[in-house]
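Can you read through this structure? Questions will come right after.
Every protein chain except one is present and positioned as in the full complex.
Presenting chain A:
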Amino acid sequence: MAASVVDTYSDPNMSWMNAPHSTGTSIMACEFDGGVVIGADSRTTTGAYIANRVTDKLTKITDHIYCCRSGSAADTQAIADIVTYHLNFHKMELGEQPLVQTAAAIFRELCYNYRDSLVAGILVAGWDKKRGGQIYSVPIGGMVQRQAVSIGGSGSSYVYGYVDANFKPKMTKEEAKKFVTNTLTLAMLRDGSSGGVVRLGVISEAGVERSVILGDQLPKFYEG
C-alpha cells in the first residue's frame, strides 16, 4: 500500500517562488504610565524561506503614532502608506498633531471596506495630548478595539496566558519594556514563523525611542 507522500519542496502550492511574503509574526503593544511600548519580532517568510530576518515591523505613521504589522507584508505596507498619506493631510488641515483614535479609524476604514482582499492584522499605538498613550487593535476583518495591552500575529497564540498572568496597569517604562521583551521572546521561541531580533519602540509625549534586542541578549527561558 503506497502512501502518497507530499514533498513540500516540489509541491507547487508550497513553492518558495510563489508563496506570498507574509509576516507570520509576533507583535505586541503595552500601555505604561506616560505612553506606550510597542514590540515586534523580525522575521518575514515566503513559505519556509526566511526572506528577511531583520524586518522592521514597527512602522511610523506620524511622529507620535506607530503601527505594528502582521499578516501579508504587501497588504500592510500599502495600508500603512495610505494611512500616512491621509493622516499627514489631516495634520496639515488641523494644524496640530492628529489623535491616535483618528489613525485607528482610518486603518479601520481601509481594513473593513477592503476586507475581502486584505490579510492584515494591525496594532495602532501612539501618544496624543487628549488621551495620552493608547493602543487600538485592528485585526483581520476590520474591527477596532482599544486595549491597554494587545498582542497579535501567529506567535501571539502561545503567549496569551503569559500576558494575562503578568500584565499590570500603570507600569513604569522599564517594567513595560521588560514585559514586552519577555512576551515576544517566549512567542518567538515557540512560533516557527517568528524569530530574529526583538525590535522595540517607546512612544511618549517626547516622541519615539527605538531599540533592538539582538539574539544573544534576549532573556533566557527554560528550553529543556
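We take it that contacts are C-beta pairs under 8 Å (C-beta built on N, C-alpha and C of every residue); 3 or more make two chains touch, one makes a residue touch a chain; residues count from 1.
Here is the rule we use: contacts and distances are computed from a predicted model.
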item: Hidden subunit of the complex - UniProt protein name among "Nicotinamide phosphoribosyltransferase", "Proteasome subunit alpha type", "Serine/threonine protein phosphatase 2A regulatory subunit" or "Integrator complex subunit 11"; value: "Proteasome subunit alpha type"
item: Hidden partner chain, touching residue among A:25, A:55, A:84 or A:156; value: A:84
item: Positions on chain A contacted by the hidden chain, ascending; value: 81-82, 84-86, 88-89, 92-93, 95
